[in-house]
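One chain of protein is taken out of this complex; the other chains stay put.
Every chain is named by a letter (A, B and C) in the order it is written, and numbering of its residues begins at 1.
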Amino acid sequence: MAALVFGTVSARAELKSYKVIGDAIPQSLTGAAGDPLKGRAIVANRQVGLCLLCHSGPFPEERFQGTLAPDLAGAGTRWSPGQLRLRMVDSTRINPATIMPPYYRVDDLTRVAPAFAGKPVLNAEQIEDVVAYLSTLKDVKK
Amino acid sequence: MAAARALINVPPKARRGEVIGIKSLISHEMETGFRPNATGQLIPRNIIKEFVCTYNGVEVFRAEFFPAVSANPFVSFTTRATESGTITMTWTGDNGFHASESVAITVE
Amino acid sequence: MISRWRIAAALAVIGATFPAIAEIPMSERKSGYDFMGKQTQAMQDDDTANAGMLWVLDGEALWKRHAGAANKSCADCHGDASASMKGVAARYPAFSPALGRAVNLEQRINSCRAERQQAKPLAYESKDLLALTAFIGRQSRGLPITVADDAGTRKAIESGRATFTRRQGQLNLSCAQCHDDNWSGRLAGAPVTQGQPTGYPIYRLEWQNLGSLQRRLRNCLTGIRTIVPALGAQELVELELYLMWRARGMTLETPGVRP
Partner (left out) sequence: MTELLTTAVTRRRFLIGAGGAVMVMAAPSARAQFVAEGEARSAAMRAAIKAIVGENSLPQGRIKIELPPLVENGNAVPLSIAVESPMTDADHVKAIHVFTEKNPQPNVAVFQLGPRAGTADIQTRMRLADTQLVVAVAEMSDGSFWRDEVEVVVTLAACLEES
């Protein structure tokens, strides 16, 4: 039990702190702007971002995109960078029943596989890269 | 457990001259030789290379398989029912693999 | 009456967690078969094209083979499986009052081996255990899935339901979020399906092999990055039982073919 608590605490310590204001995290997790090109690669990568398993998006080169979640096209029009950031970091804060995994949360999770325990799905830099990329998606048409 | 299990489907009866359908399925992993194991080394190829169908001893159909044929190979083809007798299917492959199945057919 | 109990249980679950939608209405349930392409359906439908039948044949041979210190075959006690095993697979997993827990068909076969044949248990997911399971399952093809209604079974179903609805793993997903709430969608290119266990053991094209329901469950659990219980774990048996209860009345297709 003690080891478990210790593991959680030490893992949490690695995450950057952030402040939620309304339905957004206005400040960058890293204090810097992300790289939209890197963000695009993360979103398209089915082992890193995992996004296209559930979402479709403006990726003409990627076959077989998911239909379980909203199309990413136009995400930058629908949401501010701060809103996108909170939706990435922990979407359950907006909708507790959401199917969207928390990408930057390691506590209050159940039975995480040892290989992933204490690690967020994406790190702070990756979150910022994805936020930067999604913010460029102004056009709702693919 | 038997080395291989095969399922073959030949109509037991046919009219002389009728074209009959034959189906066959055999248990075999068809290891391609292109697949790495957990340590990254290629698993050696182990496939069925040849499938032959004879009708009363005369070859009526033959197939040569490469690793792109799926595991548990399935083949369906046709032949003309000429006379009563025996239809035999034989599979041979890597590592001395050999299997054979025969069925009788009555032609009226 | 089971239906009243079911509604009460469903309400309890809704109260306890946040599923967006409750269980799939009985009339909307679909087998994995219904989500497959015509060609894959045709593979299942034709016994000479269904590779699962190779295991059924192996199982038939094993059924008749003498084994263990008792030197007995399954057939020595059970006779003709087409009569004695008819309907059996359609009602497993089942609660065993003697053991005080739910037991799946694989475990039931192994306890028969231990007690009647005095033979070693067959390893989970071994060729022989899959073959016997497929052979026994084949005797119930076309029959409706049935689940007993007794206190032990109900408790085990509840336990399986808790696993099904529990968010878990790094991706924080429950089975129910995909297979109750989103079965009409596609995960990348593939239909999500309702997760109805209608054809196990299945010949999965992905595996190029026959495999058990527990093997399939472990695939999904790996996907959501959760701790994956060992094959044969009681938690998986109870999840199997819950899934069978969820599919009660649906037709058993064993051996099924799935992509």
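Here is the rule we go by: a contact is a pair of C-beta atoms (placed from the backbone, for glycine too) under 8 Å apart; a residue touches a chain by one contact, two chains touch by 3 or more.
Remember, it's a predicted structure, so these values are computed and weren't measured experimentally.
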Q. When the whole complex is taken into account, which chains on show are touched by the absent chain?
A. A, B, C
(Q) Using the touch definition from the top, which of A:I25, A:L50 or A:V89 touches the missing chain? (A) A:L50
**Q.** Absent chain, residues of chain A that touch it
**A.** 41-42, 44-48, 50, 53, 63-64, 113, 115-116
**Q.** Absent chain, residues of chain B that touch it
**A.** 19-20, 32, 34-36, 38, 42, 55, 58, 60-71, 73-80, 82
(Q) List every residue of chain C that touches the chain not included in the displayed model. (A) 36-40, 42-43, 187-190, 192, 205-206, 208, 215, 218-220, 222-225, 259
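In this text, only the chains that are shown with their structure count from here on.
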Q: Could you give the separation in Å between the centres of chain A and chain C, each centre being the mean of its C-alpha atoms?
A: 35
Q.
Between chain A and chain B, what distance separates the C-alpha centroids? Give it in angstrom.
A. 52
Q. Cα centroid separation between chain B and chain C, in whole Å?
A. 32
Q. What positions in chain A touch 2 or more of the other chains?
A. none
Q. What residues of chain C sit close enough to touch chain B in their complex?
A. 46-51, 53-54, 57-58, 61-62, 127-128, 131, 208-209
Q.
Under the stated contact criterion, what part of chain C meets chain A in this complex?
A. 18-20, 166-173, 177-178, 181-182, 185-190, 192, 222, 225-228
Q: Over in the complex, which chain A residues touch chain C? Could you list them?
A: 46, 50, 52-54, 63-68, 92, 96-97, 99, 101-102, 109-117, 119, 121
